[in-house]
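So the structure is just underneath, and the comments pick up after that.
Note that one protein chain of the assembly has been removed; the remaining protein chains are unaltered in position.
For clarity, chains are labelled A and B in written order, and residue numbers in each chain start from 1.
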Amino acid sequence: MRTLPDPSVRVRDTAVDLRSVTRLFGTVPAVVRVDLSIDRGEAVVLRGPNGAGKSTLLRIVATAISPTFGGGSVLGFDLIADREQIRARCELLTHRTRLYEELTALENVRVFTDLLELEPERADRALERVGLSAEAGERVRGFSSGMRQRVAIARTIARDPDLLLLDEPATALDQAARELVGSVIVDASARGRTVLIATHHDVPDGLHARVVSMRDGRIGAAA
Amino acid sequence: MAATAERALGRATSRSGERVLGVSAFIALGVSAVLSLVVAPPDAVQGEVQRLMYVHVPAAWLAYLSFFVVFVSSIAYLRTRRTRWDRLAEASAEIGVLFTALAIALGMLWGKPVWGTWWTWDPRLTTTAVLLLIYIGYLSIRRISDNPARRARWAAVVGIVGFIDVPIVHLSVVWWRSIHQGSTVFRLGGPDIEGTMLLALLVGVAAFTVTYAYLLTLRLRVGRLEERAIREALAPTVETPA
Partner (left out) sequence: MTLVRHTAVIARKDLAIEIRGRHALGTLLPFAATLLVAFGFAFGPGREILARVAPGLLWMAVLFSAVIASRRAYQSETEDGALEGLLLAPIDKAAIFLGKATAVTAELLALVIAVLGLVIVLFEMPVGSPVPLVAAFVLGSVGLAVVGSLFGVVAESARTREAIFPMLVLPLVTPVLIAGVRATDLAAAGRTDDALAWLGLLAAFDIVFVSVGILVFGSLMED
């Protein structure tokens, strides 16, 4: 009778487990037979040229779009059958800020804290963290692109998701915003959150990340 | 029950099934034509024009039957996400829109000599006209997205919502028209329809139904070929599902 767990069986706590995922847009393949495995707490950088399929892959993990073929799980939940569970625990940051122009910065964040049933104060604290406390009550319509990204980041901070997905986070950001994103990523990783970044820029300092390359919809050898 | 339906569909859509249906449709239409044009007597009031009923009524019946098939397939698709149901819905809609247009055209042709005008907002004809518009909406929404799964889902929603709406539309039009005490010209039934006329009508309905089934199998075959062509084009790049 065994009293100790068998050391030859590695128990992996997987955050992302994609198996032969393929996504077509019409007849154009964007992601082809991708196998990807990410452990909880890992930081992974997805590198590849434009059009490699990085954004599509991230969106599949986020469950924004579904795979045409293949499947898998994210944070233990099935990619196709348990999408809402995945959505509750992960956040996707892209260059599209997903803001409502006529609402204030605070209201934009509050929409999501309300929907997710988090305390409203988290929205205020998040805006403070990104340096927008003063502008919290102003409509987003007048914001610069750097400020808009910071509101989007505040939304993410307020949620503190288990899995953080970032699609080209450094693009079209000013230096200050880029540093802010970097610090958020490093901070999340340090606290044990799983991070997946698609970028062809440099990785933020202080982040120990595994690099996975992608080209023409396929995953290359992991570095 | 779903399994037997699928098996029956499979048998019907095989090449031999298709041929059997084709021959049956041809024969049935022939018999129907003889019955409606020769055997059945002309109407006491309307004369020969009334013979249009033998084509108009079956066409109208099919307009609604096709949409019912679209409705059921749409539900089946949303529940199972199997493309065969979407293919069936698409095929039935394409055939159905033709029968609907035919029914309306024949209704107008029949109405002109009888009413003296092309259109009097007769409740059944009006509802069929709205049905035609809903069909067109169904076919149009299929053209928007190039993503097959999305296209199928959107179409399925229109198929379901549209079909549920039809009885409500009909009720509203019937009430609406009842204000003007218009007689419904399409005297179909009632105790005074003559025996042979009823027979001709029923045979016509049956013949059109078989024709519908035949057209459906043809259209489904085209759909399968289209899909096979796409699959083969993608095969070198992509793994295909079982």
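Convention: a contact is a pair of C-beta atoms (placed from the backbone, for glycine too) under 8 Å apart; a residue touches a chain by one contact, two chains touch by 3 or more.
Please read these numbers as outputs of a predicted model, since none were measured by experiment.
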item: Touching residue (missing chain; options A:28, A:116 or A:211); value: A:116
item: Of A:107, A:128 or A:216, the one touching the omitted chain in the full complex; value: A:107
item: Touch list for chain B against the chain that is not drawn; value: 78, 130, 133-134, 136-137, 140-141, 144-145, 147, 149-150, 153-154, 156-158, 160-162, 164-165, 168-169, 171-173, 175-176
item: Missing-partner contacts on chain A, residue numbers; value: 62-66, 84-85, 87-88, 91-92, 94, 96-103, 107, 111-112, 114-116, 139, 148
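Please note the rule applied: only the chains that are shown with their structure count from here on.
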item: Computed distance of Cα centres, chain B from chain A, in Å; value: 48
item: Touching residues on chain B, where the partner in the complex is chain A; value: 146-147, 149, 230, 233-234, 237-241
item: Complex contact set, residues of chain A against chain B; value: 20, 22, 24-27, 29, 32-33, 66, 68-70
